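Note that this complex is displayed minus one protein chain, with the remaining chains in position.
Right, chain A next:
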Amino acid sequence: MNRIETAFTHIKKEGKLAMMPFLVAGFPNFSQSLKILKVLSQHSDLLEIGFPYSDPLADGPVIQKADQVALKAGSTTSKVFELIKNLRLTTEIPITVLVYANLVYQRGIEKFYRDARNAGIDGVLIPDVPFEEISIFLKAAKKYNIDNIYLIATTTTPRRLNKITKVAQGYLYLTSVVGITGTQKDIPRKTLQYIKQIKRQTRLPIAVGFGISNLSQVKKLKINGADGVIIGSSLIKLIQKSNTNNPQTLINFLKNLNY
């Protein structure tokens, strides 16, 4: 079993929902980012780390801003790998990365996945690579034993989902709303029903993200069969507001969402 499988198996046994914070690597800068990630790794079940990108079209304003801050602070693809390598020295938590296609493509697809392996990354999600374009990425992922995390939405038809579950690994990342990250809404009933539908088609764990920020959302997701929640924009907003030298605020925030 790899780290991701182990984590979800463990969480399931405990009857809990996996807590999966998302942060942008190098935000607000390299050292702070590493420090925050180290702290979060002790209070969550899986870390999702974003490679900052100039044109993150699946993301809302909060994450785009964080991307810009990180890039301005000098974040590069190599530095993100270095950061994760450093983090990996201190923790065995599963780490997945969210990275836009062009960054993977420019590094060289094969080299990207090799570097990911060397940095101790367990899964890669490329939000702008749908099933139709996945094959070249999948080949490299398989070669380096990296899980291919796949993004789905309620617009994904059962027929597409069947194809997708054949190539998806680790967990399915379901967007809570049809939209971009950080959209603050109650979880639509459609999403909750959709979770049940997916469960009939696959045994992959389902992690729900996009706009998760309060306990009532988390409860609803749990009751309807979700296996994990991804907390991104709301956490990043908190880092922007609070003093990052005091990570207790972040820990408390995550603890309050634990269910």
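Assume a residue touches a chain if its C-beta (ideal position, glycine included) is under 8 Å from a C-beta of that chain, and two chains touch if they have at least 3 such contacts; residues count from 1.
In the analysis below, contacts and distances are computed from a predicted model.
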Chain left out of the displayed complex - its UniProt protein name, from "Tryptophan synthase beta chain", "Peptide transporter", "Iron-sulfur cluster assembly scaffold protein IscU" or "Cell division topological specificity factor": "Tryptophan synthase beta chain"
Selected from A:V39, A:A58 or A:L238 as touching the chain missing from the view: A:A58
Option touching the unshown chain, where A:R3, A:R107 or A:K220 are the choices: A:R107
Touching residues on chain A - with respect to the absent chain: 53-58, 60-61, 64, 68, 71, 76-77, 101-103, 105-107, 127-133, 150-153, 155-157, 160, 164, 175, 177-180, 183
